[in-house]
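Scroll down for the structure; my scribbles are underneath it.
A single protein chain has been omitted; all remaining protein chains appear in their positions.
Chain nomenclature is as follows: A, B, C and D, assigned in order of appearance, with residue numbering initiated at 1 for each chain independently.
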Amino acid sequence: MTTTETLRRRVQLWFGPQHPGITGNMSVQAWLEGDTLTQGITHVGYLHRAFEKLMERRKFIQSFPIVCRICVPEPDTNEYLLAAALEELSGLDREVPEKALWIRTLVLEMSRLAAMLQVLGGHVGSMGLGVVPNWTYTLRDYVLDRFEELTGARVYHMYTVFGGVRRDLPEGFAERMETEVLAKIEAKLPVIDNAIFDSSVFRKRAIGVGVVPEEWADEMGISGPVVRAMGIPRDTRKDFPYLKYPELDFEVVTTTGSDIYARAWIRRQEIAQSVDLIRQILRRMPTEGPYCAKLPNMLTWTIPPGQTYVRAEASRGEMGYYVVTDGSDKMRRVHVRGPSYVHGVSLLERLIPGTNIADLSPLMVSLQTCPPEIER
Amino acid sequence: MQFDSIEEILDFAIGKEMEAHDMYMDIAGKVKRPGLEKTFLELAQMELGHKARLEQVKAGDLSGFAAGEVQNLKISDHLVDVKPHPNMDYQEALLFAMKAEQRAHDLYVDLARATSDPGLRELFKGLAKEELKHKLFFETEYDDVILEGN
Amino acid sequence: MKTIIDDIRARFSVEWEHEQRADLAQIGVAPGTVVPLLTWMKLHTPFVQLNHLSVVDWLEDGEFQLTYLLTDPHGHRSLMVCTRIPREEATMESVHELWPQAVTYEQEINEMFGIHFPGSPRQGVPFILEGWDDLPPMRRDFDTVAYMHAHHPSRPGREHVDPRVYVGKVFGERGYLHDDD
Amino acid sequence: MSLKNTLAPFSAWMQAFSKPFTVPDEPGVRPGAPRYRGWHINDRETCIGCGTCAEICQNVAIDMVPVDEPTKGDSGLRPKVDYGRCCWCALCVDVCPSGSLAMSNEYVWVDHDGDAFRYTPGVDEKPWDGAELGWRKDEGFDIVDHERVPMGHLDPEERIHTWAEVVVGYTEEEARREAARCVECGLCVAACPAHMHIPDYIAAIRDGDDVRALNVIYDNNSMPEMCGKVCTRRCESVCSIGVNGDPLAIRWLKRYVTERFDDLKSVLDVDVERVGEGRKIAVIGGGPSGITVAYYLAIRGFEVTIHEALPQLGGATFFGIPKYRFPMPSLEKQIKLLEDAGVKIVTNHRVEGDELRRMLEENDAVFIGTGLMKPYRLGAEGEDLPGVVYALDLLRDKNIGREVEVGERVVVVGGGNVAIDAARVSRRLGAEVTIAYRRRIVDMPADDEEIEDAEAEGVEIIPQAIPLRVERTDDGRLDFVWGPAEMVPSDRGRPRPKLIEGVEHHMVVDRVIVAIGQSADHSWMPPDIAEKVADAKGWITVDHNGMTGHRGIFAGGDLVNDTADAISAIADGLRAVEGIQRFLGILPEREETEPEIPVITVR
Partner (left out) sequence: MEKRKLPVLPVAAPPEGSRPHAPLGEGCFLGEEELPKAPALKEALATIKNWFRAQSLWVMAYGTGCGAIELRPLTTARFDMERFGMAMRPTPRQSNVLIVSGYLATKSLKRVIRAYEQMPSPKWIVGLGSCTINGGMYWDSYNTINRLDLYLPVDVYIAGCMPRPEALIEGFKYLMERVKKGEANGWHHYLENLDWYKANQKKLITDWNLPDYNW
């Protein structure tokens, strides 16, 4: 064996789970030639809590506190989807009050906003630029402050339940939302633009890296910013309208390039879009009326047999819940299909060959892989 | 009736209590209803207690007298008096006792009204109040037991 | 939705159908029909996307239900294809050649339910669990609480008094139709 | 890549001049939001220990621990929270039926000892006790159902012309829906004098298993159909759902189940040893307590004979309760069950003279459940005038089928259920009816629903009206004279009415119906036995076995308890069922020890 050949020997590298560049607690088993990855296998299971198993032995209402923990940055999508699925199967969906629908839309959009702020910072953070995440995390914290005020908790809100939501909007919520959150975000966005999208470092590292071919989009079920960065206007909020989204005025943001830069750009645009949507929601939301339907006794409630699949647009892409009921007071089966299930395993593994090792972390952030969603 | 001294009045009152005691003892020996005999014996015992209290007053200790207002529920006022008879029941026994206390009370009120001596009037009033207190005891019992549903 | 189900009915035998929502229909087919049906759907209909592959354990019936969710990404509608296979030594034909991401689904199902997909790569390779030596945990006959008690001790000192039982005991609740023992 | 791109990131330096926003490191700078979900607080007084919080906690974070003495309506248990389990979902707060549990907005708790994170809110003192802010129950969000499934009633206009049952009864769907409201806390079991297994049969109804429900019901109540219609339902008064809403319609649910089955014997699964073979028991008085004793002893092989003075068993539930509340077929079904169990029934037989003595010799034990049959007198002038009648007599005459006539205008004196029954019966007999009651309407011992029904039927209620006398008018009618009363406070019990002198109201009526109460009559007993058994008021004192001061004589029902309702009579009967067996040496004597505590689940 020559020296050169020895040098070009494949090196196996475990990337994670304890690694500052990994998204969450997961790992990628990668093989390297030089500093180029030739193959990668995603390993998950470090966060497996068996949600689906646990929900099979919890009553319907008891599943709400547990379901929001499936995705840490964005718990509300999970709460909404479980509620939507069970409402559909029980027939309660016709009784959800108007105001609850608006509040749910608001909460979903707020959680999208919070998650996208987090991941936009992560984009640059994974490239070593620490200052932008500082800003975006603080901005996200402002959203969490409003969540705390609205739902009583910062991170795990446990706010959406079937029939509606658990509490009304507090007095003066809209004004505080505007001055404490939305205005601050809008003031910061140009600064962030400067620091990211105009930065030669970011452009060099992001443009043309991690390109997802357009033909994978349909068959793999790629969704969210990843698919919109290919120029395909695919968005669950438009395609499978739910809640009050059909009544809101927004366009699906798309761009081309399908690389890390394009995905970051989509997220930055969607932050602005979310800000706008939250303003619209707060302006149009009815001030009077109930915020939750009259519920039966949750300790004994049963739902007739049935199965359904509901979906909503999370910041990462399409989130789906497959729920099967059997007429008892518990779910027969609930299966959570998060976008990361495809993005973080199949897509990531297909993208890894040929990627530079330094780009793996930015790539994972741009796919927004969220391990708890993969293994649940 | 004319009384000249406080002692005289008190002796009269003590005599009244003794009369009541004897009467209850008498009825107790006659009633048939199970347990009612015991009730009348208790009533007689109560009168002895009243007597003892008056003797205390006579000895100069006025603290035995009821202080403040005594409630008059006026239950017995519009009820028909009963004569003691062997087949009395509890309701009749209570009625009888209430009426007896009522009569004693009325007597002292009348005496108080009749006398011009302010000291004596006060004493009569005090005695009337005592009797009222005894009446209240029976009226409360009547209100609780007989009129429970009314 | 009706047209596509009619098209399917013309080619395959459908056991049952149900329209859950305007954009979601469900059909039930025999296990052997699944792969031909899905192949045909992917090649000849707009339902080209495999969104989801899931398993429901019908322990009482001794069957697993496999649910394939196909989506028409441009027509914005979905079709749920359900099939039931026996629980004993459950085996199902793989669809990984139609959709590469199905490998992950099949790997997870293999691990969590013990259903074998012959030919699918990574069968038997641990995905989520590590060093697992019990029943596949998502099976309904696997008792997670018993496992927890056996493997994950809790902090001692918790004592709960059930009000229903306590009240009955304190106040002397008794029955007279049956002898106690 | 232009120069602009190279310089752009440096714009971040501009932020160095922006206002700092670091949260200062001082305590209390950022309190939790007004509805923040922090550590639990609990109002120990308001809490009823129903354990619903523990029930809904999916993390099994809440233990119920004994803190106070258990009373009716309060188990004395209080929730203890394990913060090694809690997830702050606040479902416990939202479900809390009494509204006592809440959360403060405090959120900091650090310790090096992992065992420290447990406490009983409201009992163990904590810095956040009495916190003003935090997660509270909100009116608009309820995860238990506080609204009762409404019960159909005949229209008041219609029902005063008929003796048909006023209450329609639940349909199957309604019953299941109502049963689903139950949180199964069991507080009702304490309040029920017979300690019926209420949550268990409600659960059976909810699950659609009516046979199981019926068996659970008959387990300690042999007259449940009567209870299902006319019970005073102490259970509902302590129902945890009823603290802030409508209590479970426990009575109506029992009614629903019991009405579903006609042949009770074939449905009931009796599984007891016939330990009483060859033993004879005499039951005097065929009321609820007597029937209870007879049934549960008969299924154990005892030879039981019931002696009843009236032509029909049932006691007060037969002669006292009007048929629009408790129709005859329901009673007959109960009696049929007794007959099926082998009870010998002797009606129209009043025990008198030395008969009791003879019975004591012939039987192993005698049970007395003769009830309160002698009405209290009004005591006012004119009581003996014709036209002044007693409610008990009126109701009895009506129920045993005699011709009853009340005229056009009736005043009923009293405020109990008997008074209301008399009023409603008079209404059906075509009279205008007024109830004169000495106290306020809230003080009326009658059931609230009964009062409402009576008012709906056009019965006028005059509260704080003291009857003064009854006079005969010139045209042969009666002049009922009453005076108004003021309520004066009392040092014990409810406020008492006091006549306001000088005011008299007159009411010309055809009947004055006296319904102020009733007492026992023991003239049928030999005096020496009566002396040992009863006291002056006519009440009988019994020991824990239900036995009176006379060996072998057991007693129960209105004679014994001071609540004077059917379910208490049934409870007395059950006590005597055990007591008689202990007396006869069939069951071991109860050990007088503290009730051993309880049914602890370690978790």
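Heads up, the rule we're going with is that contacts are C-beta pairs under 8 Å (C-beta built on N, C-alpha and C of every residue); 3 or more make two chains touch, one makes a residue touch a chain.
Not measured: the values here are computed from a predicted model.
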- prompt: Of the chains that are displayed, which are in contact with the missing one across the whole complex?
  reply: A, C, D
Message: Touching the hidden chain in the complete assembly: which of C:Glu15, C:Glu97, C:Glu130 or C:Asp179 does that?
response: C:Glu130
Statement: Missing-chain contacts on chain D, rising order, are 20-23, 25, 30, 59-60, 82-88, 107-115, 117
- prompt: For chain C, which residues reach the chain that was dropped from this view?
  reply: 128-131, 133-134, 137, 142, 144-145, 147-148, 151-156
- prompt: In the complete complex, which positions of chain A touch the hidden chain?
  reply: 17-20, 24-25, 45-50, 53-54, 57, 65-66, 69, 72-73, 118, 133-134, 137-138, 140-141, 154-156, 372
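By our rule, only the chains that are shown with their structure count from here on.
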- line: For the pair chain A and chain C, the C-alpha centroid-to-centroid distance in angstrom is 24
Message: Averaging over Cα atoms per chain, report the distance between chain C and chain D in Å.
response: 48
- prompt: Taking each chain's centre as its mean C-alpha position, how far apart are chain A and chain B in Å?
  reply: 87
Message: Multi-chain contacts only, two chains or more: what residues does chain B have there?
response: none
Query: Which two-chain combinations touch?
result: A-C, A-D, B-D, C-D
Task: Please give the residue numbers of chain A that touch chain D in the complex, ascending.
output: 58-59, 61-66, 129, 131-132, 135, 138, 145, 148-149, 151-153, 156, 158, 161, 164, 166-168, 170, 191, 194-195, 198-201, 203-204, 290-292, 294-301
Message: If we count contacts the way the header does, which residues on chain C are in touch with chain A in the complex?
response: 20-21, 23-24, 26, 42, 48-52, 54-57, 65, 67, 69, 71, 73, 76, 78, 80, 82, 99-101, 103-104, 126-130, 137-138, 140, 142, 144-145
Message: Per the contact definition, I'd like the list of chain D residues that touch chain B in the complex.
response: 374, 376-377, 379-381, 383, 413-416, 418-419, 437-439, 445, 466-469, 483, 488, 490, 493, 496-499, 501, 515-517, 519, 522, 527, 530-531, 533-538
